[in-house]
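Removed: one protein chain of the complex. Kept in place: all other protein chains.
Order of writing sets the labels: A and B. Residues in every chain begin at 1.
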Amino acid sequence: MNVHTYEKIWLVAAMVLIVAFIATITYGSVGLGIAMVGDQQPTIEPTELGDDERFGEPRVEQVGENEYEAYVVAQTFSYQPDPIEVPEDSQVTFYVTARDVIHSFSIAGTNVNTMAIPGEIAEMTVEFDEAGEYGIVCNEYCGPDHHNMEGKLHVVSADEFDLTDLSADGPDEVAVGDSVDVDVVVENRQLEDLETTVTLEIGDETVSEEVTVPGGDAVETTLSVDSSALGEGDHDWTVTVDDHDSSGSVTVLEELDDDADGGEDDE
Amino acid sequence: MSQATEESASEPSAETIREIGHDEYDPVGTFALIGLYFLILVFLWFFMYFVEFLGNDPTVVSGTAVVVALV
C-alpha cells in the first residue's frame, strides 16, 4: 500500500489533533476540576418523590460554612423550588430529578446543564461568586407545554440571604377583653444561629420580641395583644421577621358564640 | 462496461488537456489547503474551550475537591 508522503504527514497531524483534543478535555477534568454528571447518586422512585427526605420538600439547605445543597424536582412544566435562592460566594450542590418524563435543568448563560431523568438523580456542584439572576430552561422536549417550562435562580448578596421560615397562627375570633395570642414559629435552616426580632402588628398595636434561633432549629413563641386596645371589629395582623412576613385577621366580638380557631396564614 | 478502471478512466472529458499519472502527481494544493484547515481547527478549538467554555462560568466542579479558579 503506497501512501503519499503528504498524506502520511496529514495522518500524523490528524492523530496529533485527536490526542490534543483528548488532552485538553483531560486537563479540564483533572487540572481545573470540572466534573461530569455521573452515577454518584442512588436511583429513586419517581412516583414516590413525595415521601423522599430530600425531594419530598424541594428546597435549599445549608450543609457547611459556605456550602449549600439544592434539591430540585423537574416536572411537566415547572421546577420546584422556584425561584431557587442561594447566597453569593457559595458552593451549591444541585440534586436534580424528574417526576414524570425526561427534562433538563439548564441555567441559561452558564455551563450548568444536566438531563433530569425519572428514576435518576443528577448531582452538580457549582460555585457562585457574584450575586445575579439567572433563568433556568428545560432544553429537552417534555410534552405540549415544554416551551413554558422555566425557572429562576437568584444568587443574592450574603446579607440578603437567609433560610428562615416563618409561620404564624392566630385565633379567628376573640371576645373583647381577651388577649389575641398569635403563635409564631421561626425556623432557621442555616447553620449559624439567627438573632432577630419577631414583630406583631395589629391595628395600632405593635409588640416585639428578641429571639435567637439556633442553626438548623426552630423556636416557637407567642405574641399577645389585649383585644380591648383594638376594639370591636375586624383587625388584620402581620408578623414580621427580617424580610419575611405572615398575616391573618381576627374579629373582636362583644361576646363569643362558639370558639373557633384558624386565621392562619403562612408566608 | 461501467467500471472505469485505470486504463479506461472516466472518459477523458473534453476539458482534459493532459493526463497526470500516479507518480507524477503531488497534491501540493491539497496539502496547502489541509494545512490551513489544520490551523483553523487548532485555533477554533482553543478559542472555544478556553474562551467560550471556560468564560461561560459557573461550571460544574467536583464537589469538595480543591477549588481551582476557573478563568
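Points worth noting:
Assume contacts are C-beta pairs under 8 Å (C-beta built on N, C-alpha and C of every residue); 3 or more make two chains touch, one makes a residue touch a chain.
Note that contacts and distances are computed from a predicted model.
The chain absent from the displayed complex carries the UniProt protein name "B(O/a)3-type cytochrome-c oxidase subunit 1", chosen from "Dihydrolipoamide acetyltransferase family protein", "Peptide/nickel transport system ATP-binding protein", "Dihydrolipoyl dehydrogenase" or "B(O/a)3-type cytochrome-c oxidase subunit 1".
The missing chain, though absent from the view, touches A, B when the full complex is examined. Of the listed residues A:10, A:68, A:128 or A:161, the one in contact with the hidden chain in the full complex is A:10. Against the chain not shown here, subunit A presents residues 1-4, 6-7, 10-11, 14-15, 17-18, 21-22, 24-25, 28-29, 34-39, 41-47, 76, 96, 100-102, 104, 106, 108-123, 133-135, 137-148, 150-152. In the full complex, subunit B makes contact with the omitted chain through residues 1-6, 8-11, 13, 15-22, 25, 27-30, 32-34, 37, 40-41, 44-45, 48-49, 52-53, 56, 59-60.
What we mean here is this: only the chains that are shown with their structure count from here on.
Our note on geometry: subunit A versus subunit B, Cα centroid distance of 47 Å, whole angstroms.
Contact residues of subunit B toward subunit A in the complex are 26-28, 30-31, 34, 38, 41-42, 45-46, 49, 53-54, 56-68, 70. Considering their complex, residues 4, 6, 9-10, 13, 17, 20-21, 24, 28, 31-37, 67, 91, 93, 107, 109-112, 124-129 of subunit A touch subunit B.
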